[in-house]
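Note that this complex is displayed minus one protein chain, with the remaining chains in position.
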Amino acid sequence: MSAYQDLKYALSDGVCYAAQGVTPESFATYCSRYVDGFLVTIELLALSSILGLCIGTLVAVARVSTRPVLRRGAWAWSYIFRGTPLLVQLWIVYYGLGSLGPERLGILWPLFKSGWAVGLVVLTINTSAYIAEILRGGLSSLPVGQLEAALSAGMSRAMAMRRILLPQAFRVAWPAYGNELILLMKGSALVSTITVMDLMGQTRSVFARGYSLETYLYSAVLYSLLAIILTLGLKAVERRLNVG
Amino acid sequence: MKTLIIAASLLAATTAAAEPLRIATEGAFPPFSEINAAGEVVGFDIDIANALCAKMERECAIIAMDWDGIIPGLVNEKYDAIVASMSITEERKQTVDFSNPYYANYLVLVAKKGADVTQETMQQYAVGAQRASISSSWAEEKVGARGDLRLYDTLTASFTDLEAGRIDSIVSDYFPALDWLKDHPEFEVIGERIDINDQIGIAVRKGDDELRNALNMALDGIIADGSYAKVSTGYFGADIH
Partner (left out) sequence: MELLGFGATGWGDDLLRGAALTLQLAIVSLAIGLSLGLLLALAKLSRFAPLRWLAQGYTLFIRGVPEFLILLLAFFGTEKAVAAIAQLVNLQGDIDVPKFAAAVGGLSAIFAAYGCEVIRGAWLAVPKGQIEAGHSVGLTHWQIFHRIRLPQLWRIALPGLGNLWLVMLKDTSLAAVLAIDELLRVAKVAGEVTRQPLIFLLAAGAIYLVLTAVSDKMRATFEARANRGMAR
């Protein structure tokens, strides 16, 4: 863990060293804080988007399942986590459940102990609910005949899902997924309210020193940069998906 | 347009004297300021503010404000003074002016009884403090810019996490810590209280000498006539000036 941490600090120092001449003074003074935070944001985003995609896929499949228990469970999952604000979810888990303490939470306690862990879990669950809806939309846009044809060819429902329906649903739903990824990035800024020093957390800390508005503007620029990089990546994948 | 502005300024200037003095306080710093069950802001700071206003024979309007935005609010003229147990620091003096101190504060390191953390070994542990406070500045000096320092919006939130065991220790102001420790006997102050010559003052806008002098005079007044001691004893059993 520590080696990873050192790697991040080294990366951050490197970037800031390079940025010294190019960026305004008021940014350069706190550069390492901004970049440290930026790296935490990226790490949370990467992990929660991948995990969220996995869980979201499972929930989407459950949504269209033949078993009512799965269907209703998946519906409830989507309903609850899309119907309440992300900030409320974060605070319920961190401050609410966290207040139960190690005696009542037992082995789950390490999860609730760190703001970063809580942030990861909540962001993952939150995005999974939206992804499930997006995929469900993708699945329902596919011609009904496909599933029937696959089943009559002897495939199990699970295999039909995996081999035929889901890949197509992904392709159709890709733009909507891209949207959700950007929204996830923006939502990640809220983990700063549960003591995580991501880009937003570092920004608020720097602001508390001099109260200059530039602090927030620099942060906005960095987030925009991340958004642009993500969008370019998403568009590139979209082009490849649509070639087939 | 110009006449309209001049008229407005004259009107504003003449009514300024009759306007209540707007004072901002925090509301999450017991026992100096907190929100009670009825939703009102109460505490030592509020009582002192009221005593000062009584002395100055002016009406006071107390506004609760979040710590993060309390100085910008003063600078942007949302209110005229801050009575929120704010430490007088060189950094803050660049943005605001301060009255004479109305009490002296110390910092303390609080942790569970029997914990290994000490003031010398802090950097190896998770330390909590309120963001934008002298506690966080001091803690940051101790653990380094990349130490495990958790920043909270309010001091109360940091105490909650200490209680929950999320962090190993807190750097807190002395009196709020004592107040909290009364209900939490499993915790204690670690080491000696830290004296960084922390004076607590009332913040006013830069250059607002009129208000500053008025507050200083009122402060001397309430100390002289015993109303300060009365408030202080009520909260702490002693005069903390």
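Letters A and B mark the chains as written, and numbering starts fresh at 1 in each.
One rule holds for everything that comes next: contacts are C-beta pairs under 8 Å (C-beta built on N, C-alpha and C of every residue); 3 or more make two chains touch, one makes a residue touch a chain.
Remember, predicted model here, so these are calculated numbers, not experimental data.
Chemist: Going by the contact rule already stated, which one of A:Trp109, A:Phe170 or A:Tyr216 would touch the omitted chain in the full complex?
Modeler: Candidates A:Trp109, A:Phe170 or A:Tyr216; residue touching the omitted chain: A:Tyr216.
Chemist: Have a look at A:Ile92, A:Leu108, A:Leu151 or A:Ala236 and name the one touching the chain we're not showing.
Modeler: A:Ile92
Chemist: Tell me which residue among B:Ala28, B:Leu107, B:Ala139 or B:Val231 touches the hidden chain in the full complex.
Modeler: Looking across B:Ala28, B:Leu107, B:Ala139 or B:Val231, the contact with the absent chain belongs to B:Ala28.
Chemist: Determine and list the chain A residues touching the chain excluded from the picture.
Modeler: Within chain A, the residues touching the omitted chain are 79-80, 83-89, 91-92, 95-97, 99-100, 182, 185-190, 192-193, 200, 203-204, 211, 213, 216-217, 219-220, 223-224, 226-228.
Chemist: Which chain B residues touch the hidden chain?
Modeler: Residues in contact with the chain left out: 5, 8-9, 11-13, 15-16, 19, 22, 28, 34-39, 64-66, 69, 72-73, 75-78, 153-154, 156-157, 160.
One rule holds in what follows: only the chains that are shown with their structure count from here on.
Chemist: Applying the document's contact rule, which stretches of chain B touch chain A when the two form their complex?
Modeler: 68, 71-72, 75, 91, 95, 128, 131-132, 145-146, 150-153, 157, 160-161, 163-166
Chemist: Which residues of chain A touch chain B in the complex?
Modeler: Chain A reaches chain B through residues 9, 32-33, 36, 95, 98-99, 101-102, 109, 112-115, 193, 195, 197, 201, 204-205, 207-209, 211.
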